[in-house]
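For this view, one protein chain was removed and the others were kept in their places.
To keep things simple, chains are lettered A, B and C as they appear, and every chain counts its residues starting from 1.
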Amino acid sequence: MNNLRNKVIAAPYPQKLNRLFSEEKIHMISSLADFVYLGDEKIAGDEIDKHLPDAIAVIGQMEMLESRLRLAPGLRAIFNVEGNFYQNIDYDYCFNNGIYVLNCGEAYALAVAEMALGFAIDLGRGIAREDRRVRSGNEKYLAEGCLDSVLLSGSDVGIIGFGFLGKALTRLLVPFRCRVRVYDPWVPDSIIIEHGCIPTTLGDVLEKSRFVFVMAGVTKNNRGFLSAEKLSLIKKDSFFILMSRAAVVDFDALCSLTEEGRFTAATDVFPEEPIPRNHRIRKNENILLSPHRAGGIPQAFARIGKMVIDDLSLILRGLPPLRMQIAMRETVKNLISKPAG
Amino acid sequence: MNNLRNKVIAAPYPQKLNRLFSEEKIHMISSLADFVYLGDEKIAGDEIDKHLPDAIAVIGQMEMLESRLRLAPGLRAIFNVEGNFYQNIDYDYCFNNGIYVLNCGEAYALAVAEMALGFAIDLGRGIAREDRRVRSGNEKYLAEGCLDSVLLSGSDVGIIGFGFLGKALTRLLVPFRCRVRVYDPWVPDSIIIEHGCIPTTLGDVLEKSRFVFVMAGVTKNNRGFLSAEKLSLIKKDSFFILMSRAAVVDFDALCSLTEEGRFTAATDVFPEEPIPRNHRIRKNENILLSPHRAGGIPQAFARIGKMVIDDLSLILRGLPPLRMQIAMRETVKNLISKPAG
Amino acid sequence: MNNLRNKVIAAPYPQKLNRLFSEEKIHMISSLADFVYLGDEKIAGDEIDKHLPDAIAVIGQMEMLESRLRLAPGLRAIFNVEGNFYQNIDYDYCFNNGIYVLNCGEAYALAVAEMALGFAIDLGRGIAREDRRVRSGNEKYLAEGCLDSVLLSGSDVGIIGFGFLGKALTRLLVPFRCRVRVYDPWVPDSIIIEHGCIPTTLGDVLEKSRFVFVMAGVTKNNRGFLSAEKLSLIKKDSFFILMSRAAVVDFDALCSLTEEGRFTAATDVFPEEPIPRNHRIRKNENILLSPHRAGGIPQAFARIGKMVIDDLSLILRGLPPLRMQIAMRETVKNLISKPAG
Partner (left out) sequence: MNNLRNKVIAAPYPQKLNRLFSEEKIHMISSLADFVYLGDEKIAGDEIDKHLPDAIAVIGQMEMLESRLRLAPGLRAIFNVEGNFYQNIDYDYCFNNGIYVLNCGEAYALAVAEMALGFAIDLGRGIAREDRRVRSGNEKYLAEGCLDSVLLSGSDVGIIGFGFLGKALTRLLVPFRCRVRVYDPWVPDSIIIEHGCIPTTLGDVLEKSRFVFVMAGVTKNNRGFLSAEKLSLIKKDSFFILMSRAAVVDFDALCSLTEEGRFTAATDVFPEEPIPRNHRIRKNENILLSPHRAGGIPQAFARIGKMVIDDLSLILRGLPPLRMQIAMRETVKNLISKPAG
């Protein structure tokens, strides 16, 4: 099988190979092509360069500028095994030479969506707060302890950002029969409607929702769009759930509004991580605090591995990838996420 | 409208009338029949007795033995506005004289099911535990903090008890595509299968499930059936979620097994409530603690009111009730729940 | 097991025993009680009477007036293995003596609902009509042949009658995301809403729906309620699907309105069956004709058998039935269906 002349090069730093691929999966790749694993450490350029002339695919997020890409005339795909596209690739070269640049953002979507749902129920019912109260001995029981409890079922829900994360959340929300309003300026209304949701403005989402989920990517243009002014549109006693990204929110305003009891919140992301030791948010009883734990769970990493193998198999068979996200000319250069490592 | 000759008597203690019925709903009842409200306090027998000769329905859970029932030849229904049937009614008299005894257990089902789902996601992802860690300054971030996180999606789920609560939970679980095993000796397999679940034994549920939900009523015969021995069947690192009732579990064993780290748990019920000040469970880091807050939320009480009015309307029109649970000859005398008040 | 002293008597005429129960199922009953099968033919009273003193349950729809019921002091249930309750039972005696009278109407619901859905798609797309045209050589192709084709998805649907049949239909309609309006004066709005439908008036259903499904039982009071006047409310070019019962519709008006091309229709029921040889409906190109074939399919009969065994098992264990429909004091005497045989 002449595919074996093709090399698939893995240099997954800061990911780890065995977090993505089981032994069995690595065997599967090895049976499809010549698998070259350069280790989990950060590598020097010449380590990879020598393999590029025979490479059909690269797994990892190392720098791939034009000079390096030119070494790889048979390259068909760069599998970025993280959830974002970074600005260390010559995308134009790739687009013009039929090289797919792929990321695996969708692999985290279900994990984040479940976590977001868990946060929403937690806030609506005061679960973690009341758990803390039992531990300090001042809990309330039965109806007396539930005066501010509300159902998610049948409520007004808002979703800000309708990419993989937002869509995954709508699937989990189906049995709750909520009215789900969605704001995403990058997505046609028709797609939002097909997911059973109502496309609307940011103001409308903030003003009308009892549960507001933020699941937006960050670009050059949308930093801080959830400003203090916007946040103040949120209804009293609503629930604000921030899954992605800290940079789209005026975080100080979020801290203040929740301290004042305007609404309660949960957040998985913070402008600075680790959170500074003395950050006032650590004492805020009205925010559920989660140290960036929504996406990176073992099952998500295993899913990345499966997605890579699925698309690698397709590419080795001369077919286009179907599972990972393909970098697009128009948008890839606007993205400003930095590598997690 | 000659229904107005009929009295509907409300003595809802320990419930409260305005927790169940809005002003508008009370108007609605008043338009259908002669509505006699005896207050929210516990009442003496003679207060109600004088109205019984004209009564078509009673709302409340006062004692209704044969001598009292004989005063009410036109009585068609007793609306117990709590979730259980109590042993303070002459049920045989009711069955033989066409008097429905009704309860509203189903009104709590959605609230309990949402809470159970919230507990499950909390345990699977360590939400409340990690929130506590952030507050004490020893949290972990990203993959390092998620090593033991698991998805509910696609997991093996067990449900013990398949009444209103268990069924409501299955509806919320649909998008998670779990394998759901159910144990309920009172329910035909066919009903479990129609809900998309797998009927099986108690042992099978305990041994094979990653998430075990206990949503069982307590009867004369099933006290403590989740014994230490049974609990020890639960898989290492599984999640045990106890929604109903504390009496079906060997609670000391539950405390010990979780202290030892065999599995983690969440519980909304306790053998003694309030939990004694110095009960060891207050320090157990492996149990999520919720002081009986799953069912009695304002929306559940409002739902009771709606169910009562729906069925009262049907009864006043000469039709059978459709919304509340009808006491049945075979089972009502086995139930041993005590009034919440 | 002392249940074996109890007799379960089967005289299923006009049903047939082996249409309901596999050999295995009969074995199962025989293991639970003393099974007495009196044959599929119509039986004389004394054949059954001699077994009644030991009977715990009867399977069949023979006459059970007070004199006969008095012979059976241990009788707990009469399993009517058809879809209706007939007026050949002393229901009051049964109610006052703790005897369940049960029917299996729900067993047909899925078969009828699938057929109704099939009819709706057939009408919306002209499937059977165009099949006839191909056979006579005057078909049209592609867009030209589809000018009047409409999707069921996203359409306005009306359901008249919200018993087992209507509810089963709503479950199949879920992925079509229709607006479903329901008219049923016997069912509280809340139940309709819980099924994701909109409760409304008969006129509203007829005027606003593109697809109208009639799935109503017939009682002493609702004969012909879909009068010529009501039928004329149906929108031009809508689709009228009559599943149950012919007697609720002015059938002549239905024939005329469809002949005139006001709307198209499908019907599974007819005022006279077999349809008279020369009935004008046989030539009506705007009605899809189905000779009462929606419910009585082999899988429905097998389902009856399973429901009987499920509830018989519960009753023999001292529990109430859960699967079959229980006759209720208020309504059973209003029903006027006649036995199918």
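What we mean here is this: contacts are C-beta pairs under 8 Å (C-beta built on N, C-alpha and C of every residue); 3 or more make two chains touch, one makes a residue touch a chain.
Just so you know, these numbers come straight off a predicted model, no measurement behind them.
With respect to the full assembly, the chain omitted from this view is in touch with A, C.
Between the chain not shown and the residues C:A111, C:V157 or C:M324, the one that touches is C:A111. Note that of C:K25, C:R179, C:K235 or C:H292, the residue touching the chain absent from this view is C:H292.
Check A:S30, A:S67 or A:T331 against the missing chain and you find that the one touching it is A:T331. Summary of contacts with the chain left out: across A:I43, A:L142 or A:I191, the touching residue is A:I191.
Within the complete assembly, residues 95-96, 98, 186-191, 306-307, 310-311, 313-314, 318-320, 322-323, 328-331 of chain A touch the chain that is not shown.
By the touch definition given at the top, chain C reaches the unshown chain through residues 19, 110-111, 114-115, 117-119, 121-122, 124-128, 130-135, 137, 139-143, 145-147, 149-153, 171-172, 174-176, 273-275, 277, 282-283, 288-293, 296-299, 301, 340.
The working rule: only the chains that are shown with their structure count from here on.
As for how the two copies chain B and chain C face one another, over half of their interface residue numbers coincide.
When chain centres are set by their Cα atoms, the one at the greatest distance from chain A is C.
Computed centre separation for the pair chain A/chain C is 50 angstrom, with centres defined by C-alpha atoms.
Rounded to whole angstrom units, the spacing between the C-alpha centres of chain B and chain C is 34. Those residues of chain A in touch with two or more other chains do not exist in this structure.
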